[in-house]
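All protein chains but one are shown at their positions in the complex.
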Amino acid sequence: MAKVSYDHYLHGGDYNPEQWLDHPEILKTDIEYFKKAHINTVSLGIFSWAVLEPEEGEYHFEWLEEIINNLYHEGISTILATPSGARPKWLADKYPEVLRVNEKREKQLFGGRHNHCYTSLIYREKIHKLDKALAERFGKHPGVMLWHISNEFGGECHCPLCQQKFREWLEKKYETIDNLNNRWCTTFWSHRYRSFAEIESPSTIGENELHALKLDWKRFVTEQTIDFMKVEIAAIREGGSELPVTTNFMYDYEGLDYKKFKNVVDVVSWDNYPGWHKKEEWETAVDCGLQHDLMRSIKKEPFLLMESCPSATNWKPINKLKKPGMLLATSLQAVAHGSDSVLYFQLRQSRGASEKFHGAVIDHYGGSDTRVFKEVTEVGEALEKIQETIGTKTIAQVAVLYDRENSWALKDAQGPRNENMYYQECVLKQYRALREQGLNVDVISMEHVLDGYKILAVPMAYLFCDGYEEKLRDYVKQGGTLVLSYWSGLVDATDRCFLFGTPYGLMDVTGIRSTEIDALYDWEENYAVPNPSNHLNLQKTYRCNHLCELLEVSDAEVLMCYGEDFYAGKAALTHKTYGNGHAYYVAADMEYAFYHDLYKRLVKEAEVKLLVKFVPEGISVNTRASDKLEYLFLQNFGRKSVAVPISEEYEVVYGEESEVIAPLKTRVLKKKIEVNEE
Amino acid sequence: MAKVSYDHYLHGGDYNPEQWLDHPEILKTDIEYFKKAHINTVSLGIFSWAVLEPEEGEYHFEWLEEIINNLYHEGISTILATPSGARPKWLADKYPEVLRVNEKREKQLFGGRHNHCYTSLIYREKIHKLDKALAERFGKHPGVMLWHISNEFGGECHCPLCQQKFREWLEKKYETIDNLNNRWCTTFWSHRYRSFAEIESPSTIGENELHALKLDWKRFVTEQTIDFMKVEIAAIREGGSELPVTTNFMYDYEGLDYKKFKNVVDVVSWDNYPGWHKKEEWETAVDCGLQHDLMRSIKKEPFLLMESCPSATNWKPINKLKKPGMLLATSLQAVAHGSDSVLYFQLRQSRGASEKFHGAVIDHYGGSDTRVFKEVTEVGEALEKIQETIGTKTIAQVAVLYDRENSWALKDAQGPRNENMYYQECVLKQYRALREQGLNVDVISMEHVLDGYKILAVPMAYLFCDGYEEKLRDYVKQGGTLVLSYWSGLVDATDRCFLFGTPYGLMDVTGIRSTEIDALYDWEENYAVPNPSNHLNLQKTYRCNHLCELLEVSDAEVLMCYGEDFYAGKAALTHKTYGNGHAYYVAADMEYAFYHDLYKRLVKEAEVKLLVKFVPEGISVNTRASDKLEYLFLQNFGRKSVAVPISEEYEVVYGEESEVIAPLKTRVLKKKIEVNEE
Partner (left out) sequence: MAKVSYDHYLHGGDYNPEQWLDHPEILKTDIEYFKKAHINTVSLGIFSWAVLEPEEGEYHFEWLEEIINNLYHEGISTILATPSGARPKWLADKYPEVLRVNEKREKQLFGGRHNHCYTSLIYREKIHKLDKALAERFGKHPGVMLWHISNEFGGECHCPLCQQKFREWLEKKYETIDNLNNRWCTTFWSHRYRSFAEIESPSTIGENELHALKLDWKRFVTEQTIDFMKVEIAAIREGGSELPVTTNFMYDYEGLDYKKFKNVVDVVSWDNYPGWHKKEEWETAVDCGLQHDLMRSIKKEPFLLMESCPSATNWKPINKLKKPGMLLATSLQAVAHGSDSVLYFQLRQSRGASEKFHGAVIDHYGGSDTRVFKEVTEVGEALEKIQETIGTKTIAQVAVLYDRENSWALKDAQGPRNENMYYQECVLKQYRALREQGLNVDVISMEHVLDGYKILAVPMAYLFCDGYEEKLRDYVKQGGTLVLSYWSGLVDATDRCFLFGTPYGLMDVTGIRSTEIDALYDWEENYAVPNPSNHLNLQKTYRCNHLCELLEVSDAEVLMCYGEDFYAGKAALTHKTYGNGHAYYVAADMEYAFYHDLYKRLVKEAEVKLLVKFVPEGISVNTRASDKLEYLFLQNFGRKSVAVPISEEYEVVYGEESEVIAPLKTRVLKKKIEVNEE
């Protein structure tokens, strides 16, 4: 893997000079404005295929070279994209196979973007040739720093080429068709396959209820996307460039399993478009924080914020302006969670088509005297002030499981609630509860190593990939605190139900067995009532909704019981010490206050080291650390100014000297790391 | 018709041992558990085609024979299914014509179930061959008791073969194209056909507004489904089996006109999946009761409950657990309404695919120590205790019309309200009002004979099949009490409007003519106010909603008038004696209380014999009778224990001695039928 590190924060973003080649005065102004706004990085070429190769095989790179040179001469680096995110019309017209077929088996026409078959050999060949030529020309250019492969990979294709690849992929995985039939439970409804050749991808006009097929199809889509990406990376390497590569991920994107990109990209990058001012700011901040941590946890390295909006987006139902100070706060939040950049989409607004009203550093008016331009400049200045924190890492003592394969399987399963299982909400409540203790939190998949975590939240782990129950057992045995919840350990990696009791493989670890699960209508609720002598001293009654599991307790402390319905008095929260650790089991979808109070106690029980003694409402706490220094980021996403007392050893890097933090303000502090610390 | 009667209640349900052939220990345990749960009947082979005929023409029946034998040796009978509900992949791949074409003319891919063309000769040939072979092998097996033809027939196909059959069907019906044009009113919008060959089935991308075409298409779908079913029955007979046949119907299914199966099945059976605990239990019970009575009324014979869920379903938006006692109550409700069985889907949960979380007698855990298993056992024991009631019949003195052809036409017509005409609701209110008098109620079609009914409710009979007005006239003339409602008698059997006044043919019987109909927005309401001297002594004012018909009264008593709008003071309820009977006309969509109070009076006026003097809230009353004995079923679907006093001549068959019935509890009593009784 190429080593990725910078000596300053990247500030800048997507730039489309090819739309302005006939306006040289605008191109000139742009660079002046970039410097004025402390912009040091631009992303070029993302949708430039039609300009780079206007006719098949005719490459026109001069304009790009001139832009890169001009930027470089002004100290601005280039992230260079491969243009595979949208194809020229001639390519689609001449080689129709490059266009996708949707799940209803309808061939798509040319249009939009991201509408190409990842399997098509022609598409791969054409982009390989172009990428290689780009690498040859720009791969060693001193102004070019990083490859931005394609753009926001996503979607799927059901064309005959993809069907064939899917069959090959299945054959490699299952070896025999009997094995596949067995794992997929195809005897149900007479769906047994006699050969891999008989298999077709899921379709709403065909097979749409064989969950194992659908799960494997989703896995295949991820792997085929990666396979395509590797073709692009190979082209770059063949072109002689050794620069690192990335591709920009999206917010909680269901279409791909990003953890599988871990060893493909040199640095993780993603596009963050939170809907600030829809809910309370602190609420949006928790939601964004989880995504930042999810991205950071993929490689457990600093990541890049590749896109964000300097003003209002234009594609949401309601596109609100960011209030003054919001841009700075959201930008520094990314940094606090581990980003080494603040990049925008877009530097200059396009004049036409679907994104013409998307916020930009420079808008159609074109002046640098706008509110947005000034706030962008403020961000640039702030990033320079905290330059010493660049490249520092995030160490987390606690983690929450949030796995895409589990999400896929859980949502596709026809289960107790088909309207909404509230999976993300359950993950988010536990993440928030840990964050409100002032802790860094890793957001991990089932593939992550668990060493070093003092607390591990495992909410609704419906699917256990092979051996996951053993990983959890070992984790507890060796002293970890596991918080497992309802609807866990029901199916194996092919969505086949475990027999003989659930949570599979962990009934002895938790001391309970799940016997039934009750679904509640949205207007129903139940309660968890504390048992008087529970060892955590929980004293409140909490509401639970949506799902209530019924447990048979064989060997566990019952901390709380249900308060209503025919299962009143039955266990709602249990605990068992196992090996050197603790196994908690939460039986129902509890309200947030429960998790807040539970984790407050568990943090103490598990001896998690707190960064700040008391975290007031609305305050977000993060640390980043080098070998010798720990940087503390404090941000106020509440509506009131509050004091956040910290120990005297800290020194101010950025922000006010006072301990009082105003709304949307940030303080960055540092202290030396003592060698004797645990 | 084969004679269907049993000497004990069937208890058991769908069983898919083909999913467990590699787990002989499970197959063994299953039978032990069946006996423990008093299960005496299993349904086999419903989706087994791919296992029965894994390659074209290669039949593998050994496994099935072994299962049937094993069950038989333990005293358990088999309902044997023909496997046409789902086809093997090889059949679809080799003969694509067997797959359906939807109404948009899109060929469906292999997948799901129930996705085959009923017209395809190849499909018919393949299933005929297999069915015949099954009949030859198992048709005389002493353990096999009944044929379960296919599964939940439904859906439609628009392939060229079906188009051709539809044209032939139309030609047979209309003889000349002029006749069809005339009946269908095709001159509207220039849709005249020059020959039957020009006709195509309705389509949202083609003809979708010619109501007569759509109505005939629905009729054709029913007849073609029956035609397909007859091929399967013929195969069974050719295979030498004389066992009775059935097919399982569905809850209020709009896709087929079940009354047309009357002479095709030897016994009616259906699948009941009420959503208990969503509304008040008594409300769900009324709704289920109507469906049971609808099914029973098809043949006016005991029916079979072919499927029901022992626990929670998995396909509803919210799948709630049944609270303790609910399974027993819902099972005995079926019996009270005339079922000779309580059968479940499913005996053992499948491990994979879309129904893996559907409730089952034996779940993935696999023990017999579960709550569900114990409640199933209770049902088995209860059925044995009331064994003497098996095969007894239901005699109803009152009936409600609920006709599928009417429902089709009424809903398709672009009429006063296109959002919702509240047809089912209107039927249900009248059914409930009669049930709350403690009466058995027949739910009948326009084809039923009306002799013997003292009261007949005819709500919203928009379409009159040929001669229906005469049937109603005779009914009243001979002494019946008819309650006809608004939006009745508007169109003939081809959805062509009657001229010269409505309700067609009954203006003299009712003494009124409907002049206009007002549609109300959901937020609007009107009132029906009693006339001081009305002969029924109605004294309350009732709300009406949705639809208010305006009447011209020529020769009728006006019992109630509208209270608001420009038609305040005009008739809302009228009455006329005609011949020896009474004709009531309800002009508006009245609230439930109106029907409750009306039928309380009509029951007295019509001298209907009451089974129980006073029916407390929540209590459901049914009787079943043999030649000599009448069995009274009393069930409490309310939230409180209540006393239901009954005459001393009754003797307890099942349940507590006390007259007080606790929630969800059932009492069964019997008395001798006096020969002198009317």
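In this document, chain identifiers A and B correspond to the written order of the chains, with residue numbering beginning at 1 in each.
In this section, contacts are C-beta pairs under 8 Å (C-beta built on N, C-alpha and C of every residue); 3 or more make two chains touch, one makes a residue touch a chain.
Fair warning: this is a prediction, and the values are worked out from it, not measured in the lab.
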Quiz item: Out of B:Thr515, B:Asn537 or B:Ser647, which is the one that touches the chain we can't see?
Solution: B:Thr515
Quiz item: Among A:Glu74, A:Glu136, A:Asp227 or A:Glu355, which one is in touch with the chain left out?
Solution: A:Glu355
Quiz item: For the chain left off this view, which of B:Glu74, B:Glu207, B:Glu425 or B:Asp508 is in contact with it?
Solution: B:Glu207
Quiz prompt | Absent chain, residues of chain B that touch it | solution = 104-105, 182, 184-194, 198, 200, 203, 205-212, 413-419, 494-502, 513, 515-521, 565-566
Quiz item: If you put the missing chain back, which residues of chain A would it touch?
Solution: 16, 18-19, 22, 47-51, 54-55, 83, 86-90, 93, 102, 106, 108-113, 278, 311-312, 314-321, 323-324, 349-357, 364-366, 370-372
